[in-house]
Each structure stands twice: as structure tokens, then as C-alpha cells.
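This is the structure I want to talk about, given as C-alpha cells.
Here the complex is missing one protein chain, while the rest keep their positions.
Each chain carries a letter (A and B) given by its place in the written order, and its residues are counted from 1.
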């Protein structure tokens, strides 16, 4: 049988690029979570820096704007003492008609060590990873509808932090799964880490047509879907990506699928609520839930720094 | 009697946020000026850095664009060895519909140490200061028409540098006081530091209606207002904020209130001239004065770095 090598792993089976949670072995996911745990201490210290990546040049290549995600990577890199170069690439080179690969070849020639890539087109980070020189590492910071692996990993970290053991959990992902790269990264990670039951909940128009192939249970009725779950992962309603009539209106969506206290009461009493941010309050989540006692939305952000530090330092070490 | 605690001070009466010069005790203003004096040496050294804020994460949150002010804070923070993250917030998160407070809650969760906030709406930095976790410090870098305390403080530093003693001075503030957050911060600081006579000079349409309540003397005739003053503080004519007919034309304003050599001759021979920049030459100030021997406009900029280093290091130490 022919086994295509995972483009994320080097010949020793170690992580060389982080492009997707799909296809990563459980050991590597666990290594990232464990390394992140060791970094949460750093971010609480008086001097929040370790010299692990001193002298390394890390490029934030954002072909699509994202203040939040770019900032978390920038902070993580600076806490590792790396030099960070921010490039918002719609501005200049691309407007001069240079291709993505020429841009990347040029930046590689500047002896970059790592590229953090966000792009509106699915697969762009894979394309870049295939073409960079072998000593450069690529981290996908979100590509099209495809993947957002560091978000998926910080969600796993958050779940493990509060629930300890993945193998006894029922996890529900609620909302616009169709347009969500986050949902894809969550599903692959949850499955690999041994979560026995992953549910996706949403209207037919916002679920991928063959989502059940991913090993998840599909619910269109949220009151059934949330029944007795341990973890509720809400998704941002991607207004800007929707075209045409995926849903009647944000108000209608909120009524049917927005997570409010009443719906959350169907889950287990100690269920936790996640959201990748930025939230549309009153659309996919009600403020009483977002700011309530079961919400772990802000801890997600904190853990996100540690996860990105972990991924960068693991890649740099391999 | 009920005394509302100043939101800028901690329970020990020390500076915790810098939101306004209003209501700050003279001892704290003097502490800032003295600390800044100790930093002017640093900025003239071969290596212009001290490790006071190493590992601290300082966020420039500019909801309103300002290259100059953002740059002075960035330089000040880097000279204190802090890590600086620049965020121009109209671009991304806000356009995704996230509220200011959600943005700030997220950045706090990234374990920020300090927020430098500029916002077009008065009170935004206060709002943020009320909602951040207790270990985070907020510095107002200009909010609406309300306050611009570091500008007010660097002006005080400049005056003290050249005039030594506040308690014998006559100080005139000339121009568009109505739209000027700088003027408000100057008036509060001058009064607190013991300047016995503060004058504001301008046409009725550009002075706040009850400005005399702030303890200043009001002049509409500049030739009377500048008579024998020690310090002339010119203000930028805020074209971009004016709507309708506050003044006939910039030319007319210059004729009546623009500081030229002839008008300046009415002040004391050793009077100094300040301007917060950027200047509209030929509108509020003539180039012969702006570049003349009594101008201390460029030293203001230099002292501004030391003042911002002082504020940051005092906050971080409290």
C-alpha cells in the first residue's frame, strides 16, 4: 500500500510545518498541548520572555487582514525573543503583480526562519510550504474555509484544561460549520485526541453536505444536539463570507441556533462554552452566556498565546 | 462628605492609569516631571535603552490614526526595553463588529501590561480603564475633545525646564480651545502646579462657553491677552474637527490670532513659545516665530519621549 507522507512531518516523523490538524498523529497533538502547558507559566511571570528563538526571523504573512490572530502570533514570537516582521501583503508586492510564490521566494532569500501565513484561499499555506527551502517552517494561521490549526489546538488545550480527559466527552460544535475553517480543525483534533462523540449542530444550509463522513453526528435541532454535552463550541457567523441566502436573517439564526441560557441549560450543568472570537453577540451567542460562569472564551485567548509559543518552539527545534 | 476615588489612582493614592491631568495631585505631576528629568540622560546616551520594562507587553491601541503620537509612545516603550504591539483598530476587529470592550478583554487575555489608547470619542480610555483587569495600566493618548495628558505633561516639563518656577508665571493659551483636548490637559496641569495666571485667548466661537469656570482669564483681543506673558502656548487649529462656521477662514484667523513676531513682541522679551504639533504654518503660527529664537517646539518633542518613559515606568512600578 502506498502511503503519501504527511507534508507537515519531516523524515523523522516530527512536525516541520503546521498546516492542518488533519492527519497529525495524537502524539504530536499531545506534544503541542504539553509544551503549551510549560509556557503558560512564562506568560504569567514578571518578565514574560524566554530566549528560545533569539535571532530567529519570523514573518507574519497576512494576505488577509486579521488584527487578532496576527497579534497573538506576534506576542508569542516576541515572548520567545524572536524578531517579528509584519507583512500585510495586499498592499504592495501583490499590487505590483508579483505572485505569492515569488513573494515567498524573496522572503526566503532574506533568511527567514518561519512564515505565519493567513490567506483567503484554501491551500495557500500548503502551496507555500511545498516551495520554501527545507530549513523554513510554515504555520497556517487560517486559509479560506480549510483550516486554522492553532485555533483548533488552543481549543483542545482549553478543553483538556477544564475537562482533563478527552475520552469521555461529548462535544457539540454549533453554527456555521460550512464556512468555518475553525470547525474543520476542531473536528480533526477532537477525533484524533479520542473524543468519542462529536456533534455538529446547524441548519442544513450551514453544514457541509457530507459532514457526517468526518465521523461526527449531525443535528439540525439544537435542543436535541446540546442534550447532555460536556463542551459547547460556538462558531462565529461568517457574515462576510456568506453570499445569497444561507440563512433568513441573523435574528432568525439567533432564535434557532444562538446559544442563550435556556439552550445551554440542556447541556450538562458543568458544560463549558467556547467561541473563537470575535463574537457576534446576539447572533451566535447571547451576552449572558458569553460573559457567564460557563464561558471559557477569555481563557481560550490566554491559552492561544501559549499554544503559538509551543508550535513555534517545536518547529524551530525540529 | 463623600469623596469619589480618582479612577487614576490605586488604593495607596499612587498613579495606576493616566487618563487626564484633571484631579491629579501636584505631587504626582511633580513625580512624573522629576522622573522624566532622570530619563533625558538616557535618550542622549550612546545606547538609548534601560531594561526597566523588559518582557512587558505594551499595546498601542489607536482607534484614531496618529503617526506622531503613536511613534513617541513606541520609541519611549522600546527605550524601556518593552515589547510593543501596534494596533490600528479601525482596520480589522471593529470592522468585524466587535465592540471596544470585547477587543480590550481579548487583548487583556493576551496578558498585556499596558494599553496606550487613542480614540476619537471622549471617555473611551476611562471606559477601558474601568473594565481591564487590575494589573493592567491604561494611558490616554488623546480622546475626543477631552484630554491628552502626556501632551499636557510634556508641556509642563518644557515650561519648568525653561522657567524653573511655576508659581510666578503668566501663561497664555491661544487659539482653538473649544476643540482642543490639549488645552484642557494644559489648563488642569498649570493650575495644579501653581501657575497664578492662566489666560485663554481666542474668538468666542472657539472658546468653550464656561471656560472661565476652569480658573482661567478669557481674552478675545490677543494684543491684551499676550501682554507681559512668560509662556505662549499655541494650539493647532483643528480643521478636521470643525464643522460649520466657527471661523470665517484660516486667513482671517491668522490675521487675528496667528502668532507672528509682532504679536509675540507684546509678551515678555524672554517668553517661550510652544505648539503641540503638527503645525499649520501661516494659520495659528507664523514660520518666523515657529523657527525663531523663542520657539521651544522641537525641545517639546524631545521632552515628550522622556515624559512617556516616565509615565510608563511609574505605572509599571506601582
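To be clear about the criterion, contacts are C-beta pairs under 8 Å (C-beta built on N, C-alpha and C of every residue); 3 or more make two chains touch, one makes a residue touch a chain.
Everything quoted here is computed from the prediction, not taken from an experiment.
Q: Among B:9, B:52 or B:75, single out the residue that touches the unshown chain.
A: B:75
Q: Check each of B:30, B:260 or B:280 against the chain that is not shown and name the one that touches it.
A: B:280
Q: Kindly state which of the options B:37, B:266, B:301 or B:316 is in contact with the chain not pictured.
A: Spelled out, the listed residue whose C-beta touches the missing chain is B:301.
Q: For the chain left out of this view, which of A:15, A:89 or A:259 touches it?
A: Candidates A:15, A:89 or A:259; residue touching the omitted chain: A:89.
Q: Give the residue, chosen from A:37, A:65, A:105 or A:127, that touches the chain omitted from the document.
A: A:105
Q: Where the complex has a chain not shown, which of B:43, B:122 or B:294 is the residue touching it?
A: B:43
Q: List the subunit A residues touching the unshown chain?
A: 54-57, 83, 85, 87, 89, 91-93, 96-99, 102-103, 105-111
Q: I need the residue numbers on subunit B that touch the omitted chain, in ascending order.
A: Touching the missing chain: residues 43-49, 65-68, 71-72, 74-75, 78-79, 239-240, 277-281, 298-302, 304-305.
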